[in-house]
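In this view, the complex is presented without one of its protein chains, the others remaining in place.
And now, chain A:
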Amino acid sequence: MSTAFLKSGPFLHGKASTSTSMALVLIALIPTTGYGIFLFGRPALLLCAVTMVSALIFEALCVAAMRRPVLPCLMDGSALLTGVLLVLSLPPWAPWWIGVLGSALAIVVAKQIFGGLGQNVFNPAMMARVALLISFPLDMTTFVKPLGLTDPGAPGWLDSLRITFMPQPAFFDAVSSASVLGHIRTETGRGVSVADALSSLPDLNAMFFGHTAGSLGETSAALILLGGLFLLATRVIRWHIPLAMIATIAAFAATFHAIDPKVYSSATVHVLSGATMMGAFFIATDPVTSPSSTRGRIVFAIGCGALTYIIRTWGGFPEGIAFAVLLMNALTPLIDRYLRPRIHGRTRKGAAITVEKRA
């Protein structure tokens, strides 16, 4: 079918465009990205640069290999966004090759091989994160204590370059530290109660504002929430997924915490730590890999939340968002198939509704 000559309307279009949506998401991520760089210093900045640039390069290579125009594809902003989402989920002092390999996995394997923008089944950033986590568990779980740009002990440019580009084991390991969830998992694994484990960690306030060890852009629940609210206000995302996902995690956590507070952390810890906020507002809401109908989105989000809690609590990894989202991504086509909106004038099963005929 040719669409060169439009025979039918509408002849007006809304202002929304794919690239503006991507740009708005990028804008929404500025606070938490900026804070991540401030918190973890120059190595974090270098890692950001490496990851984003390599994401763009891989996108360009793939598109060029398919003999399609490169520039429009780069301009849609999706590759850059994938790069940003990926780097925000990495340990801030991860070596350069983690960023590059992650970008390659995200762009080439998770996105372009499926057919490019809009065709991928799994969230590219999360697929890369999980692949890296399984392949390089040590590099992916070496978190550092916040040692920001302004901190006197922070590495200067030279040290930062060495941290990122000439990583040696044990370099700067005096500052390595566990993330909140990782710490709780290790400690409870040794029989220490959650409360005791938490006592040696930053308080909830710090977790909310993000002054803790963790992934580059996921420590500050407040700033991510701010970005998320911005996305809601600009109608890039709708509220169903974030709300349903956070509520599910909180409900699970509160229930088990009530049953045995020694073993299970509270809802607040679960909601404010790890990638919960990032996952709920920026990852699970990815339009490409989440369901299309409102009911589908809610089911999807509840699934993400439940799986996250299950993996965090009983699984082999302290953090569950990435795994949970990927598992639910796999169910998205199924959800889209079975949870369609009801068609006007039809029953859910698709039959025309009946009215009692009069006269």
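The rule we apply is simple: a contact is a pair of C-beta atoms (placed from the backbone, for glycine too) under 8 Å apart; a residue touches a chain by one contact, two chains touch by 3 or more; residues count from 1.
As a convention for this text, contacts and distances are computed from a predicted model.
According to UniProt, the chain absent from the figure is "Ion-translocating oxidoreductase complex subunit C", selected among "AzlC family ABC transporter permease", "Ion-translocating oxidoreductase complex subunit C", "Electron transport complex subunit RsxB" or "Cytochrome d ubiquinol oxidase subunit II".
Touching the missing chain, out of A:P152, A:G316 or A:G350, is residue A:G350. Among A:K145, A:H211 or A:R340, the one in contact with the hidden chain is A:R340. Summary of contacts with the chain left out: across A:G14, A:G156, A:G191 or A:G316, the touching residue is A:G14.
Touching the omitted chain from chain A are residues 1, 3-14, 16-18, 20-21, 76, 78, 116-119, 238, 287-289, 291-294, 336, 340-346, 350, 352-355, 357-359.
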